[in-house]
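Excerpt of the complex: some chains, original placement.
For reference, chains read A, B and C in written order, and residue numbers begin at 1 within each chain.
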Amino acid sequence: MEYPQIDRYAGLASPIHRWDPRAKLVAILGLIFSVVLITDLKMAMVGLAVAILLVLVSRIPFRFVLGHLAGVSFFILPLSVIILFSYHQGDEIARFAFLTVTSGGLEHASLIAVRAFAAVILIFPMISTVRFDVTMKALERLRVPVRLVRMIMFTYRYIFVLIEEVQRMLRALTSRGFTGGMNIRTLITTGKLIGMLFVRTLERAERVYRAMLSRGYEGNLQTLVEFKMRKTDLLKAAVLIAIAVALNVL
Amino acid sequence: MHISDGVLSPQVWVSGYVVTAALTAYVLTRKTDIAELPKVSIVTAALFVASLIRIPLGPTSVHLILNGLAGITLGLSAFPAVLVALILQALLFQHGGISTIGINAVILGLPALAAYGLFAAGTRIGIRGRYAIFGGLAGGTAIALGVLFFSLCLLTTGEHLEDVIPFVVVAHLPVIAIETIVLGALAQFVARVSPQALRGFRPR
Amino acid sequence: MREKAISIANLSYTYPDGTPGLQGICVDILRGESVGVIGPNGAGKTTLLLHLNGIFVSKNGNVEILGKKIGKESIKGIRRDVGLIFQDPDDQLFMPTVFDDVAFGPINMGLPREEVIRRATQALRWVGMDGYEKRLPHHLSVGEKKRIAIAAVLSLNPEILVIDEPTSNLDPRAKWGFIELLRGLTMTRIIASHDLEMVQALCERVIILDKGQIVADGPTERILVDVELLQAHGLAPDNQAGQSHKQH
């Protein structure tokens, strides 16, 4: 079980790191939504190239990006393979035993995979170039409903505390000779473990709430943040938005 | 069951955002106790962390989804809890996607609410082992409904994804069984150790 | 005579499950006093502390802080006057960054931005943690977290500081550094603990709480030498254990 470390490289210096987080969020989100709307494989490839270019500019090690793509690959690759063999349109270009691949199938499968990877790679210049706490504050300044942002904020904070707690519980289990296997006992033990985690977390939530009350909490949660929008921030945003529009219009 | 970006047609993911926005707004803007927001968030963190636990399955392992658990522990607040967990999973671990946050929240969040209803109604029946039985049912149902919604998305999106559905269903059958057993054991355990915890802080 | 900081008259409390928590607590604490509340695990120490800033409120209004009864109207002011610091700093540091945490109280008081920053900065300097503003709580050591937790309360400029088990899980160096820090604060202080060494170093007066009742109240130098009294309430090893310890 690993800690989230998406903002591990937030301390680097690059034009993307220096970009105002609000402008950065809006512009790259725009680009992500543009990429998923592309219907032309060539334009999708351009989108993917833009995404990779942004990662290069941000100086985030590509190794790090690849390491985070497992989840998407696990979903997208089997899906593309199924489409490749099941969607028949255009000329037949290959045949394996009873499976055939058509040019239309190949193009459609590639389009989906390229869009998916382009979109997910864009998350890195957007999220990894700034500390996550700042991202959350930027979301708030962008008028994302404050209650939602607060939920994200508290949840994020306690993920770290609870990962440690679960790690300790799992170690205690292992050290008493428990080896999880594909059996009902493993599932029941996991159920009890999560049950205990839940009971402890409720108790913790009560203590946290008391600490909040003690410091004058009355339902209102604010933070002080300073963001400064400069001309260059807007310029960078304008360029990316223009690319986003071009990807779907050209 | 997290659909990534680039797969669905805009009609589907935009509708996902509309439904999610409406439900989240409804739940989060009710006049509630000021305790609810921090407490629900901290429990959401526990659900998030629990879903990182790996369960061995054949040569590989699967993560728990636990949307049913969100339902039986948080009631209506399960919906924003699922949404927040999905946002964090997309941003921190790149599970799921950005454009699909809304539709993924619908796929997992509506079943969470169904699990809440099922559990709340079932545990009122005074039979022995009701927590284990309805906890398990809620857990399994939440996944099964999730698979159903997931399949409906693939069917209606018009991107020639119908043939993927059987694979999705088969891949999730063991997950349904796993979550049924895990949540059954969990609900029975919590009912014994801290019965008030399952009544939680959901609206009375 | 010094003014009363806290006045508790016949306070009782029963837990929701029916077990008694506190029974007939009567105690006055004067301004500027530093009082140790000691007692075994489960004696009711934390429950008592939670009454001091209205997290638990007695219906009879028998807790007075700086002359004001705790009640609906006074509670806001009282929470500003009484700074409560909990045992586990992870329960207390709930904001994304150290600065956000220390600024949380002043922002809730509705202070202007400049003043919030001034208070937060000053509080961090007090506890020796200036420069930590942008740090994340999960990257800090227990000792550092404990200091930040104190700063988060000092930024409210409280008249009374109430601290639950300040030294638990600290190594000796961190513990004594923390004791030094607490000694430097001059407001009224109530410290609940079973670390008698710390209580000896910090408090002029000691109250022993056991099974929800006050069983002793007096100057530190009288209470902490009364071995029989301490033994009777689980605060000193029983004779047998103490002896075999010596023999070892």
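The rule is simple: a contact is a pair of C-beta atoms (placed from the backbone, for glycine too) under 8 Å apart; a residue touches a chain by one contact, two chains touch by 3 or more.
This one's a predicted model, so the numbers in the text were calculated from it and none came from an experiment.
Formula of protein chain copies in the complete complex, based on this structure file: A x1, B x1, C x2.
The definition used in the following text is that only the chains that are shown with their structure count from here on.
Contact analysis places A-B first among chain pairs (by count of C-beta pairs in contact). The distance from the centre of chain A to the centre of chain C, with each centre set as the mean of the Cα atoms, comes to 42 Å.
Centroids built from CA atoms put chain B at 19 Å from chain A. Contact with two or more other chains is made by residues 38 of chain B. For chain A, residues that reach two or more other chains under the stated contact definition are 132, 153-154, 156-158, 161, 204, 208, 212, 217-218. Of all residues in chain A, only 1, 4, 6, 29, 32-33, 35-37, 68-69, 71-72, 75-76, 78-79, 82-83, 86-87, 108, 112-120, 123, 127, 132, 135, 145, 147-148, 150-159, 161-163, 165-166, 170, 180-182, 184, 186-199, 201-202, 204-206, 208-209, 212, 217-219 touch chain B in the complex they form. Those residues of chain C that touch chain A in the shared complex are 50, 53, 55, 76, 79-80, 82-84, 86, 88, 90-92, 94-97, 99-100, 103-105, 107-109, 113, 116-117, 136-138, 152-153, 156. Against chain A, in their complex, chain B makes its touches with residues 2-7, 10, 13, 24-25, 28-29, 34-35, 37-46, 48-50, 52-53, 55-58, 64, 66, 69, 73, 80-81, 83-85, 87-88, 90-99, 159-161, 163-164, 167, 178, 181-187, 189-190, 193-194, 197, 200.
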